[in-house]
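Only one protein chain is missing from this complex, and each of the others stays in its spot.
Read from first to last, the chains carry the letters A and B; within each, the first residue is number 1.
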Amino acid sequence: MPTVYRKILRYAAAFIAVVTLTFIIPRLMPGDPVINLLGEDSTLSREQVEEIREELGLNKPLILQYGRYWKNIITADFGYSYHYNRKVLELISGRVGWTLLLILPSVIIGGVFGSFLGSRWGWRSEKKLSKAGSAIFLIFYSTPPFFLAMILLYLFSFKLGWFPLKGYYDSGSFRDILLHIILPVSVLSLFSLARNSMIIRGSVIQEKGNLYVLYARAKGLRSRAILIRHVFWNASLPLITIIALDFGFMFSGALFVEMVFSMNGMGTLLYDAVKSLDYPVLQGAFLIISWMIICANAAADLLYSFIDPRLRVHR
Amino acid sequence: MRPIALKRISKPGLIIFTGFILVAVFSGLLSPYDPDARYEPYESPSEKHFLGTNDIGNDIFSELLHSSRVSLTVGLLTALIASGIGLFIGLVSGYFRGAIDEILMTVTDVVLMIPRIPLVIILAVFLRPSYWIIIIVLSLVWWTTTARVVRAKTLQIREMGFIDSAVTMGFSHRHIIFTDILPNVIFVLIPKFMLTVASAMISEASLSFLGLGDPTKKSWGMMIRYAFERGGFIQDMWWWYMAPGAAITLCVVSIVLIGFSLENTEPRISAFSAGRYE
Partner (left out) sequence: MKLRLMMCFALVMIMAGISVWAEGQQELQKKETILKIGTPNEIKSANIFSDYYLGIFAHISNPPLMKMDEKGNLTGLTAEEFEVSEDNKIWTFIIRDNLFWSDGKKVTAEDVVFSVKYTGDHNPNARWIKDTLEKTEVLDGNRAVFHFNKPYTRLNLEFATYNIFPEHVWKNIQDPMKYLNAGLNIGFGPFIIEKIDLDAGTVIFSQNPFWAGEKPSLDGFEIHIYKNSDILSLALEKGDVDTYYKYASSYPYAGLQRLEKTGGFAFSETLNMGLVFLAFNLEKKPFSNPVFREAFSYIINYEELLKLDALGYGKKPNRGFVPPSMGGYMETQALKYDPEKALELFDKAGYTEDKRKDLTLSVLVRSDWNRVAELIQDYLSAVGIVSTVRSLDLNSWAAEKDNFNYDVTITRTTPWGMLMHAGWGTGYYDSRRSGRGVLHSVEDPEFLNLCDIVLGTTDKNRLSELGEEVQDYYARNLPGIPLYWNTIVIPYNKDFTGWKPDPLYGIYNLDTFVTLKKKNNN
């Protein structure tokens, strides 16, 4: 089977698996959805609870729902959330933009600076600066994300007062939003940066030792030319593929950042939905996030196979 | 292990990590107090209590030493199970190739693309916090890079002539896998194993922060959570949360140093699959 078709099949399989997963898991969750809708203090009689359950239609058999679920996905009907009192699709589209606002700049900054610094430090790995820089990034890479976020928030927003403590904005102006997102984006970028630079550096160091570099050196090319032309291009992934692969990783990081910075994004949406057992939102959010990651991966895969002929055969 | 690997292994990483293991094993002897004993709460570091006390009066230093057990155990067990799964899948996939390979690789890709932490969170809330659950859930999402790497190496070895001759000579597949392929693959497995330990430890801490950890067991992640939740953060008791935070970071640094120093596979694979770390 030609590689391209194989790949398409893979991604399609991934999508089907994710849809099935998002269908199964929320339905196996414990708890009575009706009770969860009512306030903590309320005391209704059992009959009243059953009446409400009937009315909301939360008592239909599972198997029938799977087919209908697929139909809904295709028609982009993600259902309705009783906790938020909105259509899930509306809810998600209101939030996904904010999360992307955090993730995209971080991934780009992390990718650009990460590969640059990583390759530079890999090539000149003996120098003190390279070692120090790599060490610092190693520490950032090894720190739990929420921890770093809390500490940076404390230092820069509280102690120094440079940035606000919560939310995406106060007044809504462009500059206001910028102020609010600088710190969270910095946190995410740091992680992306640290990760990418370490990976690239590792690759470059290995590639350095390869024979063809010696050969190129023997031909008389200058140091930098070797780096840029041969080693970097072969040893590391092209920038776009790094960025695309980072995407999935960033969503997880964004969850913690959103929580620490009190931001209404996909991460907090998912987490809140899980805690309140709001399974339409849970399904929708998880599905959309997965779908975005699958697309990013597919894009990366596609670009990568174009760039590296070796890989096309390798599979 | 090949001598080249021994030379390459990061010495500082090895020393620090061994240190942590020793602390975990001997925490009973090393702790000045019983980590569950209660003294005066919210005390700052003093002669009596090296790192002060927490909100219910436990000595933080003793807690710190003791928590290494759970944190390291979660990390190591997760990595063990994940590597086991990855090893099995990678071997089978790379050795038998063909349709099995296709199916297994598809499964691998699918699991790879599912957002890890969100899935773990959902499962953790659903399955209720207890460390065994966390270990199992984490292993289920982390075997993928190991599988890919093992598969690549298996394929590589498979291509070599002597395998075919072994088959012709009548050795069973199982025999070949165990005597010829496995020893070489183990070598590729170990760095990935280490890196999985690192990821698992950070995940455990993150889950505890979200309140999805096991509150009845002392771990570094739980220490941080209680430090935040019970006023350590707002009261500027930085020693309370920085100590476990630093412990996690340092431990992960040492593991990553070891892991990266041992990576000896083709750059292409290492960079590509390394991109899947979380």
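Operating definition for what follows: contacts are C-beta pairs under 8 Å (C-beta built on N, C-alpha and C of every residue); 3 or more make two chains touch, one makes a residue touch a chain.
All values reported here derive from a predicted model rather than from experimental measurement.
Peer 1: Which residue from A:Y168, A:F247 or A:Y304 sits in contact with the chain not drawn here?
Peer 2: Only one of A:Y168, A:F247 or A:Y304 touches the chain omitted from view, namely A:Y168.
Peer 1: Touching the absent chain in the whole complex: find that residue among A:Y11, A:Y84 or A:F286.
Peer 2: Per the contact definition at the top, the residue touching the missing chain is A:Y84.
Peer 1: Which residue among A:V19, A:L153 or A:M250 touches the omitted chain?
Peer 2: Within the whole complex, the residue contacting the unshown chain is A:L153.
Peer 1: Looking at A:A13, A:I139 or A:L179, which residue reaches the missing chain?
Peer 2: From the options A:A13, A:I139 or A:L179, the contact with the absent chain belongs to A:L179.
Peer 1: Touching the hidden chain in the full complex, which residues of chain B are there? Just list them.
Peer 2: Against the left-out chain, chain B lists 36, 38, 41-42, 55-57, 125, 128-129, 211, 215-216, 226, 228-236.
Peer 1: Which parts of chain A face the unshown chain closely enough to count as touching?
Peer 2: Here the touching residues of chain A are 30-32, 34-46, 48-49, 51-52, 82-86, 94, 98, 109, 112-113, 116, 150, 153-154, 157-158, 161, 164-170, 172-173, 175, 178-179, 182, 228, 258-264, 268, 272, 275-277.
Throughout what follows, only the chains that are shown with their structure count from here on.
Peer 1: Would you kindly tell me how far, in whole Å, the mean C-alpha position of chain B lies from that of chain A?
Peer 2: Distance between chain centres, rounded to whole Å: 21 Å.
Peer 1: Which part of chain B faces chain A closely enough to touch in the complex?
Peer 2: Interface residues on chain B, with respect to chain A: 102, 105-106, 109-110, 112-119, 121-123, 125-126, 198, 202, 205-206, 209-210, 221, 224, 228, 233, 241, 245, 248-250, 252-253, 256-257, 260, 263, 267-268, 270-272, 274-278.
Peer 1: Looking at the complex, which residues from chain A come into contact with chain B?
Peer 2: 6, 9-11, 13-14, 17-18, 21, 25-26, 28-30, 138-139, 141-147, 150, 154, 195, 198-200, 202-203, 206-207, 234-237, 241-242, 245-246, 248-249, 251-252, 255-256, 259, 270-271, 274-275, 282, 285-286, 289-290, 293-294, 297, 304, 308, 310-311, 314
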